[in-house]
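A selection of the complex's chains, in situ.
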Amino acid sequence: MFEISPAEWTAILLSLRVAIIATLVATPFGIALAWLLARREFWGKSVLDALVHLPLVLPPVVTGYLLLLTFGRRGLVGAWLADHLGIVFAFRWTGAALACGIMSFPLLVRPIRLSIEAVDRRLEQAAGTLGAAPWQVFATVTLPLALPGVLAGMVLGFAKAIGEFGATITFVSNIPAETQTISSAIYSLIQTPDGDAAAGRLVLISIVISMGALMASEWFARRATQRLHGN
Amino acid sequence: MLRVDVTKQLGEFSLEASFESQGRVTGLFGASGAGKTSLINMIAGLLRPDRGIIALDDETLDDTSAGVHVPPHRRRIGYVFQDARLLPHLDVRQNLDYGRRMNRLAADPAQFTRITDLLDIGHLLDRRPGKLSGGERQRVALGRALLSKPRLLLLDEPLGSLDEGRKEEILPYLVRLRDEGIPMVYVSHDAAELRQLATQIVMLKRGRVTALGGVKVLTQA
Amino acid sequence: AAQDKSLTIFAAASMKNALDEIDAAYAVKTAAKITVSYAASSALARQIEQGAPADVFISADTDWMDYAIGKKTINEPSRVNLLGNSIVLIAPKDSKIDNVNIGPGFDLAKLASDGRIATGDVKSVPAGKYAKAALEKLGAWQAAEPKFAMAVDVRAALTLVARGEAALGIVYSTDAKVEPGVKIVGAFPADSHSAIIYPVAATTTAKPEASNYLAFLRSTAAKAIFEKYGFKFLVSPST
């Protein structure tokens, strides 16, 4: 039961790489966007907000299809990126990371936004009177105090990235060693009559991975709140 | 020199204050709800006046008709808040150092020690604000403002939660600061405190300046 | 040219176990490195349209192969209608229903009584499309339609029946044979629906090696494997 084939190992490592990169790359954008949504009023804000939630609302295959049309080799953005910057998403693991990043983006942004909204502005004011420019206030007060939200967003995003396959398989297909993540491997196995045992094994593995991520984040969060509320 | 001539509406409360203070310590005196905190919030730049002018020395900090509003972090005005407002994620030392770091000033260990000794907070440096007593918090807030080397200090009842013993230690130090030339605006409803420290009194009553002058105006209160 | 013997195959997910075995045999024979991406035929056809690095496309139905050919991404002369399949009526292993004669006058609705009939989505999943066509031809569709539970793919339909959630199901015989939880209770006459065909073809960007692979798919060795999994081999095998 617990022998993991080399192909499965490849899928596991790929999933980890995809989910980690997706989460790490998406986090700064998520923080910036969360801050915009929490603290600024601007024209088109609710459209932007809706756009962020879109990957949640649409069936994943639709998001995957839209990604294929946009970032595919012949897609508008995809072609431009490939020609001018040499960045290729199509049918590469980078594309899987892009799909996972976009699918988990709403889950990343919301908790961060929530935490930023909860930061006491009087503390930010106090920092201002001590000479901190707005970006310094953000870096030294707002962001540290919103840390629990950032962690929560990252955990949700990571878990989603591990579980995502609808958009990924539609965008970059299911190519072993390049775009086949654990989730798409599970999908393939479920499609085969005798694949249930192997699928079950991979399901267990993805549970273990996410348990690990979860516990790591709880540990960080605990440390962060201890720093805040205790010594 | 501090020149204030502002109006501000807060809900039903209207503040209309106009005064000019050459004094090195301007004592702001008034009952609860008179508008003292609102007024110094405007001087700090945290509250924008509806109309009017705030000027410090030759610099205009606010001028609504000209659209001037210098943001708080460019005013170099230290502020000891009525409700300490220590940064909860930083320990006492980091709170005390915060202003210096944000202004990219060099460390001044001698000054640091002088102030932590005076305020008797040297033993609290590694603690976070959540574990301080009310008075300790207030002292750290005072130390933090002093260490940011401001050109004007706003103090909103800084000694309110301190015992007599401590007050009597700190007041002379503030007097010394005053005499070294750091101007202050000092909010208090303790006439005795103001008599020791203030060189000029602004008396506020329901948002209006009702008296202006030397400490002798306190006796009319 | 010996250096590039690697091929990428885009194949319908339902072919995984048969094709994995065939690829293993091909790899042994030619030392080629075969990579297969299994997904829904629709996704694969669209990916090929968007320039996916596929050498060979194996579709679960003719519609998506035709779609790909229409988009000029398939090397049309290389297309072969390689495999066939049939659809069968299944019931849970412990069901009382057995030996159903599916022909004119067949009343599926009555047979299901108050149970549900599971199959692939009749608009989008090939097995479902064939099932609907066959039932329409037999005049049983109208009555049975409200009882249908349309699954996302054949495997899901099979699971519904195997779990006893649905009283009956219509799936490919290939799938029905390997699922121990179900039994085949009747076969649809081949003329009750258009032929069930799995076409294969090389893409316009395929490497030369692809033609060797396509040839191998038509070999007797491949035939044996495909038939083992219940597919009908529709071409005369080359050696």
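The first chain written gets the first letter, and so on, giving A, B and C; residue counts start at 1 in each chain.
Note that contacts are C-beta pairs under 8 Å (C-beta built on N, C-alpha and C of every residue); 3 or more make two chains touch, one makes a residue touch a chain.
Note that the structure is predicted; figures quoted are calculated from it, not measured.
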Point to revise | Subunit formula of the full entry, expressed with the displayed chain labels | key: A x2, B x2, C x1
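Note that in this section only the chains that are shown with their structure count from here on.
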Practice item. Could you name the chain whose Cα mean is nearest to the mean of all protein Cα atoms here? Key: A
Check your understanding: What whole-Å value do you get for the distance between subunit A and subunit C if each is reduced to the mean of its CA atoms?
Key -> 35
Review point. Measuring from the mean C-alpha position of subunit B to the mean C-alpha position of subunit C, what distance in angstrom results?
Key: 80
Check your understanding: Mind pulling up the subunit B residues that touch subunit A in the complex?
Key -> 44-46, 71-73, 75-79, 81, 83, 85-89, 98-99, 102-103, 126-128, 130-131, 144-145, 148
Practice item. Within their complex, state which residues of subunit A touch subunit B. Key: 122-123, 125-134, 136-137, 140-141, 144-145, 227-231
Point to revise | subunit C-facing residues of subunit A, complex | key: 61, 64-65, 68-69, 72-75, 90-91, 169-170, 172-180, 184, 187-188, 190-195
